[in-house]
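Only one structure is covered here, and it is reproduced in the block below.
Note that one protein chain is taken out, while the other chains of the complex remain in position.
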Amino acid sequence: MGEKGFFQNDYGEGAHPLVMRRLMETNMEHTCGYGLDEYSLRAQALIREKCACPRAQVHFLTGGTSANLIALSAFMRPYEAAIAAEGGHINVHETGAVEGSGHKVLVAASREGKVTAEGVYAVCALHTDEHMVRPRALYISQPTEIGTVYSLGELRALRVACDDCGLVLYADGARLGSALTSAGCDVTLPDMAALCDAFTIGGTKNGLLFGEAMVIANPALQADFRYMVKNRGGMLAKGRLCGVMFLAALEEDAYLDWARHANAMADVIRDGMARAGVEAYQTTKTNQVFAVLTRAQEERLARDFAFERWADLGDGRVAVRFVTSWATEPEDARRLAGALGAL
Amino acid sequence: MGEKGFFQNDYGEGAHPLVMRRLMETNMEHTCGYGLDEYSLRAQALIREKCACPRAQVHFLTGGTSANLIALSAFMRPYEAAIAAEGGHINVHETGAVEGSGHKVLVAASREGKVTAEGVYAVCALHTDEHMVRPRALYISQPTEIGTVYSLGELRALRVACDDCGLVLYADGARLGSALTSAGCDVTLPDMAALCDAFTIGGTKNGLLFGEAMVIANPALQADFRYMVKNRGGMLAKGRLCGVMFLAALEEDAYLDWARHANAMADVIRDGMARAGVEAYQTTKTNQVFAVLTRAQEERLARDFAFERWADLGDGRVAVRFVTSWATEPEDARRLAGALGAL
Amino acid sequence: MGEKGFFQNDYGEGAHPLVMRRLMETNMEHTCGYGLDEYSLRAQALIREKCACPRAQVHFLTGGTSANLIALSAFMRPYEAAIAAEGGHINVHETGAVEGSGHKVLVAASREGKVTAEGVYAVCALHTDEHMVRPRALYISQPTEIGTVYSLGELRALRVACDDCGLVLYADGARLGSALTSAGCDVTLPDMAALCDAFTIGGTKNGLLFGEAMVIANPALQADFRYMVKNRGGMLAKGRLCGVMFLAALEEDAYLDWARHANAMADVIRDGMARAGVEAYQTTKTNQVFAVLTRAQEERLARDFAFERWADLGDGRVAVRFVTSWATEPEDARRLAGALGAL
Partner (left out) sequence: MGEKGFFQNDYGEGAHPLVMRRLMETNMEHTCGYGLDEYSLRAQALIREKCACPRAQVHFLTGGTSANLIALSAFMRPYEAAIAAEGGHINVHETGAVEGSGHKVLVAASREGKVTAEGVYAVCALHTDEHMVRPRALYISQPTEIGTVYSLGELRALRVACDDCGLVLYADGARLGSALTSAGCDVTLPDMAALCDAFTIGGTKNGLLFGEAMVIANPALQADFRYMVKNRGGMLAKGRLCGVMFLAALEEDAYLDWARHANAMADVIRDGMARAGVEAYQTTKTNQVFAVLTRAQEERLARDFAFERWADLGDGRVAVRFVTSWATEPEDARRLAGALGAL
């Protein structure tokens, strides 16, 4: 009866209707290209304002891997390396894009997917001379690959570690909205801008057709960034599209509302799991929910719902991932919660 | 009164209304990501069909520079080089993206912006051993940077030269529609697929929000192309957008109609120039028109029309460029033609 | 009383006197450059013969890092990765040279510094699609970073794993002589050529001024290698120097004699440690000896001997490394053995 409830990822639809409306309204206007148009400029100004960071530079990029490789290769010299968690997106899921731009990714110890300050110090202590790469950037994602969120205290500790070790702190915010609006999160956009040298505000996974806003808060890293973007193939001719879309998302804080919706839908699933006694593979408060199921349960659930197997636990059980988004229907979330209870 | 007539470029608007309609219609559908969805698969199949090239592989990329650097670095080993015309896009206007991926661009002789077969042979004859790069790809664009079109005979001659010299023939089709529908053009999509090892069908400059279709006709170049796309940051999460947009553009050959419209609007300007005795800086039949004006004439025209100065001729005169597109209003073209007559 | 006994490394002197003599004898001869001279050709032929591998291609390179980065970037496409042990030279001590040429280094499980076949399978099993790098080469060193030696059985198991996983097996033989002549080693040069796709015979650390012979046994990897060498800055104008030096080293198997001497000198130290009850940090049979000392013992020893601290064990003890070479004086080795007994 109808389509399966969709919990496979948060980029399975087009854009939020508000975003599409703005694209339609502005469609036949003429503007100059490459992101130098009025919409882009206004969106950049708005982001600076929301970040309470007037000195920040803002650039719109097409996707996460592109954004990460452009930023990290802009911030580092050829022999410098980025530190990341073992499961960090740049370390596993970007087909070696950072290495492809010439830089090693070093792995630091992490807890619940979050790099620890101690882990950063330990990596830096090991890299002492010119026979080894020099650690130069700390890559984190907020939230992490497994949906956990750095607290303000944790971010501050990383900031201190970065200052101590001479590192740039760069945060991949592909799902930043979900982190900022998650239950108990004490981090705000201005905190991100104050503590990170640069970070992204992800549009692709929160209501836009595509687009990541790169916020470079540290003026020392801003020079010539547009050259890097073009050199790496990341500059869109119709750059205004990102301007229009980010304006739509940010003007009335719709961006945060959409993320809140996604988190609320995830809460429905989390509550269902709790009631049903389904074990969480990883505890989260963001829009990714991880459950431990038997293979039989997984198979049963897969008849009515689209989701991903995250890991084979090797004992007949599997970890699965349910992802919600601005587009998740409450009815679908309730159905899934119910189905989890009926396994 | 009102906005200036827009002849600055062919990427100043959003997408053709038909494309936007299809994006709206499919907006809330769930599909898998990264271009493996049904829309993308159907669009790829349709392109193979339009190209009469069942063996071709088709990939959707976000923009021209990204497409060029991904293709050329996929087709070449590190010590291999691409040959291009001096004014070729990869040689001048991509911020060293091809070199950024490790490959030299060699310049071959060209006539009216078109690389000549003799030019190709001459470059290859000079590169004879391992102390020099090995020429491995011939980059052309159809039409060229200055709007001229390779005839079928010229393409065949280049194909022979490439075969003789062991080169891959790669055509940048950012404005391919305009070339294929230009007056007197005897080249078709199947010709492109039969003669080129790979080429792009440009969407950005002909009706789409963004997107270039990479057609890899030569099976020997197809392996692992998606790895390269991801490694270089060119893979879009919502890959289906390109599928939906290219389907809209290609299903009823709207793509060619839009290009024909752009060319017809350019003809209106060309006719106006001819009647007014305004000298062409470069004779073209595609959607770029180049005129020689005095600075005073340029200034007068700039009050009512948006266009670009192409070159300062150093004698008080300038070359200017008028670009038309699917979106050019016939009234604007006629106004411009009239204004050229009244200079 | 005189210089300290030198056990700091195996590249602290110039070349073996025999090598210097040959350089002197040939010094004023005129030859063509870039390794195409008669000496180089003869040395290459001799290496093919010693390897019992007529199809092998041999190239002379200036140093280990250069050799590793040239070979691995010649053998892999941009999205492909090399697998190595955590402590592998390319992973730690080459300042990101492999990543600098665009390739990720993946870490596989190892035992006593040796990558295990299971480790290789495990890494390959994790890398399944185009969102991750594709493992393409297995990098090992023979002997390993910590002086252990792959047995013939272990190499064969790795060969099978490489065949199963589609990997190139590449062995860094910076200290190959020491491995091949170590007690109990059942691996020969012909075995290396039969089992590895490519490997180096290190000259720098066994009697030459500099120079590594790259043996490419697999014809599929041989094409255009000289282009890669030049492109990466690894081609020496006076290439004949390596030819002359490798001929000197290999003609009468002096290369193996020198390595045997180094191992014998290490045995003297190992025996001294055993008699004195000094704990080995890592058991080896090659020219690196690792001992666990207290800091006080380390300090006392450092008055008379030059050696390196390898690791701080964190409990007041340290691991130190003694390295022997063709140049180690038996008297110095005996003195060190004695001093270890007297700690």
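Letters A, B and C mark the chains as written, and numbering starts fresh at 1 in each.
One rule holds for everything that comes next: a contact is a pair of C-beta atoms (placed from the backbone, for glycine too) under 8 Å apart; a residue touches a chain by one contact, two chains touch by 3 or more.
Every value quoted in this text rests on a predicted model; they were computed, and no experiment measured them.
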Among the options C:Gly12, C:Gly153, C:Pro219 or C:Gly338, which residue touches the chain absent from this view?
-> C:Gly12
Please pick, from A:Arg134, A:Arg159 or A:Lys285, the residue that touches the omitted chain in the full complex.
-> A:Arg134
May I ask you to list the residues on subunit B that touch the chain which is not drawn?
-> 78-79, 81, 92-96, 99-105, 130-133
Touching residues (missing chain, whole complex) on subunit C = 3, 6, 8-9, 11-15, 17, 20, 23-24, 26-33, 62-70, 94-97, 100, 204-205, 209-210, 227, 230-238, 241, 306, 327
In subunit A, positions touching the absent partner | 34, 73-74, 77-79, 101-102, 130-131, 133-134, 224, 226-231, 235
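The rule is short, and it goes like this: only the chains that are shown with their structure count from here on.
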Could you pull out the chain whose C-alpha mean position is farthest off from that of subunit C?
-> B
Copies subunit B and subunit A - interface residue numbers shared by over half, same or different = same
By mean Cα position, the chain sitting nearest the middle = A
What is the distance, in whole Å, between the centres of subunit A and subunit C, each centre taken as the mean of its C-alpha atoms?
-> 43
Approximately how many whole Å separate the CA-defined centres of subunit A and subunit B?
-> 33
Residues of subunit B whose C-beta touches two or more other chains = 227, 230-231
